[in-house]
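For this depiction, one protein chain was excluded, whereas all remaining protein chains were kept in their positions.
Coming up: chain A.
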Amino acid sequence: MGVLTRNIDLFVHHFANTLKLFAVSGIASLLLGIFLAMLRVSPVPVFRGAGTLYVTVVRNTPLTLVFVFFVFAYPYLEIIKFEFFTAAVVALSLYTSAFVCEVVRSGINTVPVGQAEASRALGLTFTQMLGSIVLPQALRSVVPPMVSTFIALLKNTTVAAGFSVREAGAIRDALSELGEDTLTGMLWVAAIFVLLVMPLTYLQRVLEKRWSVAR
């Protein structure tokens, strides 16, 4: 307990950054992932190809390499200058969106083709059909894998520690500089992660229950 109480400010500060990384990357990956899934089911072959290429490349690249690119290599291109934090958000979002895309796409595949045909027959455009009919049903059917993807994102934020972002993964080094017991510190970090995942698990249960009625 001592390690935690003595360094409570440090823990709060680092975990606040973890949550910030998670929230911003989470929203960005969800939006980008859904957009990628739309590309992958588009009737336009070029869009489908672009979506597939993105997912194949990004999903098969280790997260650390995605970070390396955005934190070290990308600045040499001198397009836009990133803060470390921003670079971490970009890396996490680009990486996670590929997984979100595949989850959404598997959801789209569970929606019976008749739903899309009925939409088209009523005069809905492709985007209206996806937005109002297909995606809402697809997302309802993929709550558990989607939540797993976000739990993975939450834990993946710790990779940012290696790239100068002071989040939960950097607590160990910070404690060791202060001459604290890092092993106990790490156990606390693990415990707090368990606590943070709980609301996600709860959300999953609520959504599954709510949406099972509507189908």
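FYI, a residue touches a chain if its C-beta (ideal position, glycine included) is under 8 Å from a C-beta of that chain, and two chains touch if they have at least 3 such contacts; residues count from 1.
Keep this in mind: contacts and distances are computed from a predicted model.
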The complex has one chain missing from view, so what does its UniProt entry call it, picking from "Sulfopyruvate decarboxylase subunit alpha", "ABC-type polar-amino-acid transporter", "Xanthine dehydrogenase, molybdenum binding subunit apoprotein" or "Transcriptional regulator, PadR family"? "ABC-type polar-amino-acid transporter"
Which one touches the absent chain: A:Leu122, A:Leu178, A:Ala191 or A:Val206? A:Leu122
Write down which of A:Val3, A:Val71, A:Val104 or A:Ile133 is the residue touching the left-out chain. A:Ile133
Need a quick check: the contact residues on chain A for the chain that isn't drawn. 43, 112, 114-115, 117-125, 128, 132-133, 136-137, 140, 211, 213-215
